[in-house]
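The complex is shown incomplete by one protein chain, all other protein chains being positioned as in the whole.
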Amino acid sequence: MSDMTADATTAAELPRTKTDWVPLALVPALALLALPFVGEPSTWVTLTVAGLAMGMMIFLMASGLTLVFGLMDIINFGHGVFISLGAYATLLVLGPLAGWAQADSVGLNLALLLLCILVAMAVTGVVGAVFERVIVRPVYGSHLKQILVTMGGLIVAEQAIHAIWGASPIPIPLPETLRGAFVLGDIVMERYRVVAVAVGLTVFVAMQLMLNRTRIGLLIRAGVENPEMVEALGYRIKRLFVSVFVAGSALAGLGGVMWAFYRQTLTAGMGMEVMVLVFIVIIIGGLGSVGGCFVGSILVALVANYVGFLAPKLALISNILVMALVLIWRPQGLFPVARR
Amino acid sequence: QDIKIALIAGKTGPLEAYAKQTEAGFMMGLEYLTKGSMALNGRKISVIVKDDQLKADLAKTLLEQAYNDDKVDLAVGTTSSAAALAMLPVAEENGKVLIVEPAVADAITGEKWNRFIFRTARNSTQDAYGAAAAIPASGDVSIATLAQDYAFGRDGVAALKSALSQIRPNAKVVFEEYTPQNATDFTASAQRIFDALKDKPGKKIINIIWAGQHPLPKIADLKPERFGIEIAPGGNILPAMQIYKNYPGMEGAVYYYYAFPKNPMNDWLVAEHQKRYNSPPDFFTAGGFAAASAAVTAIQKAGGTDPEKLITAMEGMTFETPKGPMTFRKEDHQALQVMYHFKVKADGKDANDLLDLVDTIPADKMPIPVRNKR
Amino acid sequence: MPEPLLQLEAVQTHIGPYHILHGVSFGVQTGSLTMLLGRNGAGKTTTLRTIMGLWRASAGRIRFDGRDITASATPDIARAGIAYVPESMGIFTDLTVRENIVLAARSGPIDSARLDWMLGLFPALRRFWNLPAGNLSGGQKQMLAIARAIAEPRRLLLVDEPTKGLAPVMVRSMIEAFKALKEAGETVLLVEQNFYAASALGDDVLIMDDGRIVHSGRMSDLVADQSLQQRLLGLSLDAHQ
Amino acid sequence: MTAPALETRGLTIRFGGHVAVNDVSCRFTPGTLTAIVGPNGAGKTTYFNLVSGQLRASAGQVLVEGEDVTTLPASARTRRGLGRAFQLTNLFPQLTALENVRLAVQSRADAGWSLFKVWNSRRDLIEKAEAVLERVRLSDKRHVAPKALSHGDQRKLEVALLIAMEPKVFMFDEPTAGMSVDEVPTVLELIHGIKQRGDTTVLLVEHKMDVVRSLADRIVVLHNGSLVADGEPAEVIASPVVQEAYLGLEAARA
């Protein structure tokens, strides 16, 4: 795609853009702030590490929606069903390769996970393409209709999951070596969370490169504001939108796999259950910002853990609290990209 | 003239699976008890199934319709406790019997009860007594509870505490942890529970009272055994209990598990269910079956479907179920029944071979209080 | 005479139920600078949008560089080498000036000589390089719109009222810019209300009214014939600057 | 001496490091038409925004008939008699031209808060709106929505809205930009008519020097946000700063 190569040259003495570091400092600051309240350092480490990892998982589920909702401005309530679908897609792999999950080999277990991810991304990607074409395409630009249509798509897809895999929850095994935790003194670290951190970081870096080193991000934002003009500049905006939607769906599928193994039980509604959280994270991050979504996810998860430990009564509203505070500080979110 | 029975269940929505079991169990029960004829005293039985979508208002409207428009003789339902509670006044207004199955809320046979209400399902207090009975009767036992932060969770903990004080005075609830209803990360809760339990003497147990997605693996993965803490996860439907498999040796109490009861009715149910649905019967299948049995037994005993006669017949009535005999207590019409103390198997043969029976807890070992202020 | 670079033959355009263009025919010769003039509501903007494929011609043909583009999709028309500056400027307000220009240079990084030339014409753009384009002043937005169109060489430029809102000094630079482009061999079709600018620039002139071309000829002829101006444009003498 | 219709004192606004309007003090008296000129980006529109309340000043004051309105929101200033037409057309795109104008008339009549009356029972408002459309020669388009109007017609509608509001201070921001030459005189006559009434104050931003010359009683020049010249039209136009920075005439240097 020649459309999307980066720009390198600009006349030398043009003003430079500045990076905003403040929100990044928020995470360590918060963690340090929590330390004296938590007291016991080992508990603090356990909580912090678990929170970071949970943040990564939330990020994985939200990353696709940052593209679709944040950048493309499509309110896709159906995102949740892609998460579920990705989760159920693991069954396609776990069925024939059940042995790999039981095997006491890190290599085999991770290979299984990778395979699940690839299959799930393929499945959700394809379904995403259909979803875009049939359901979303005709309602670009109208938020309300998007809400309704994607809600309809969500219901249909959930029912389809019921029809295919049945309505009962389905337990799935976490591969043998990923179960349990590392114990260092009083500190425990679930193994699976370490995997989640690795996957989360990989996706984050890949997305950052993709959006910052190419024009894709710019094109999407421009295309949302004035699709006619983008076409008049010679870009095939519809094709780009499909690709991005497919990418968003595939990322949701990936998030779904990670979430499925975390939950170890599949239900058709599992994706929908996290949607409010996902929307919150995207808003906190600032619409369209992958970095913001990443920081936001971690922030929400960390706060949830600290609050859950220190004042469980408040845990109910900790997400909303974080959102309110961030929006008071920065009404556009941490790193707003698209000003809408 | 047909005997008309309405079966109301939350057939669509998140608890679809539960409702399916109830319906299957109910129909199989009628089949078994009428020896396949689906007729009683020469009258054909027709069942009208209605879906309340777990909505209380709809359940109420549907029950009104069943009594008024469909002219059913009695009704059975429903999946959600909220919906069942909303249905209670309708039975009273229409002067017809309602058998509650499988809703568990105590209030159904407690303060919101009226004399047209009978319940085959167990209530929350029975669950709590079961759980209490599965705890050793001697030695120091320290218990921490983990429950969801809403009425169901808090009532469950309160019920457990009072059950313990009745039948296990040696055990104390030393810590109560409540999480948001939709919580997914349990690290913080686990830490708090560990901190509370780890220095206690004697046996240390985390008792989980949960509706929906079970937090067991999350707690277990944090290795409570480091502190000598055990987990009592409580009984559940089979798919939910499959995750127990990875943690053999856990103990708790369960309402029904297909391999536990030994009686012809259950044998038939297990064999027939395996044949028809390629899986053993579950929690709510047994419940549906029991409701069918209650209805059939009552009609036979009353010699018809006149509501007043039915009530007279049912008060104190004992009837056979896959769990063995149950008895409607005269005071509050709650069916008293056994519970099972189980232990998770180390090496089951297949996905549903999960539990070993430790003990059957007879109904008279569980002195369930009467709460309906009759 | 060679085939014109752009040729419209009896083009008709409907917008919804309204019939706007009633058979527009004209040609634009390679390397020429053609002015399209006419009263408000004559159909000038509609003509440009129809060429770009943003409205569909309901009848007639549009040929560009020997190819029939009547039914082509807008991106393909743009890729064939046509740049378009819409009347509303089509600035991406959410993107910075830099990002607007980066997008306009579709085939890759802008060569720095061209960038320097552009920024020399419109120094304000350099100053507000990292400012969201929505914050620019009206005239600065107009400059950015032009800069985008000339960010890389094209075969044909369609420009809708470029001098609207520009200070006299900027109008002068704009005229210089178009002259330079013409010298570089680019072809331009310009819609203008500013007759002063139009007459200083145009080789050929087209006048529209009521969805039709009512006059076409050399610019110099029109400038010389005041009564023609009066009749076609309703131009009174004091409207010259 | 009576208080001027509009006065700004040391009006300033900064965007980050950029000072878009810098310490502008100016008085405008009824019955005069002041043209504000200056290169693109000089701060003319921003000055209007500060006066009519779309932006909040970093420093300085805005006074309407001697009363400080600096902290009031735009709607309140409009109700005090400041009227504003926008440079980039800014209308209600889906409502008819007539409804656009009627809304302005309704605001002037302060009838927006009546909840239980039917809107079209106020014949007077509708008639007034139709009269205004007639004045800008848009009557035949009164049921057309702005999004289907040509650019020039939208400009006329923008002017119509301002007239319909009957403010004490009229602020026109390049009213004739994009208007075809045969339409320009209509608008100029309108503006001239407003000035003639004597009790109104007109501020006009315009790049067409012939227009400025024919209408203005006074010219104020903004450059890089600062007021650099203020006076009689002929005198100001002849000044080197205008000749060079604005008109781009090298001759001035000679």
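A, B, C and D label the chains in the order they appear, each numbered from 1.
Methods note: contacts are C-beta pairs under 8 Å (C-beta built on N, C-alpha and C of every residue); 3 or more make two chains touch, one makes a residue touch a chain.
As a working rule, contacts and distances are computed from a predicted model.
In the listed set "NADH-quinone oxidoreductase subunit N", "Monovalent cation/H(+) antiporter subunit G", "Peptide/nickel transport system permease protein" or "Amino acid/amide ABC transporter membrane protein 2 (HAAT family)", the entry agreeing with the UniProt name of the missing subunit chain is "Amino acid/amide ABC transporter membrane protein 2 (HAAT family)". Among D:T8, D:N22, D:T78 or D:T200, the one in contact with the hidden chain is D:T78. Of the candidate positions B:A107, B:M250 or B:A295, contact with the unshown chain belongs to B:A107.
Residues 11-12, 16, 51, 54-57, 60-61, 64-65, 68-69, 81-82, 85-86, 88-89, 93, 105, 107, 112, 149-152, 181 are the ones on chain B that touch the missing chain. Along chain D, the points of touch with the absent chain fall at residues 52, 54, 73-76, 78-79, 84, 86, 90-95, 98-99, 102-104, 106-108, 111-123, 126, 140-141, 143-144, 148, 161, 165. Residues of chain A that touch the chain left out of view are 135, 138-139, 143-145, 147-149, 151-160, 163, 276, 279-280, 283, 287, 316-317, 320, 323-324, 327, 331, 340.
As a working rule, only the chains that are shown with their structure count from here on.
Chain A has its Cα centroid nearest to the centroid of all protein Cα atoms in the structure. Remark: chain C and chain D have CA centroids separated by 29 Å (rounded to whole angstrom).
Here the spacing of chain A and chain C, counted between their Cα centres, is 44 Å. Those residues of chain C lying in contact with chain A across their complex are 52, 54, 73-75, 78-79, 84, 86, 90, 92-96, 98-99, 102-112, 115-116, 119, 126, 129-130, 132, 148.
In the complex of the two chains, the chain C residues touching chain D come out as 15, 18, 38-42, 45, 87-88, 124, 135-140, 142-143, 161, 164-170, 172-173, 193, 195, 233-236, 238-241.
The part of chain A that touches chain C in the complex is made up of residues 2-3, 5-12, 14-17, 215, 218-219, 221-222, 225-226, 228-237, 338-340.
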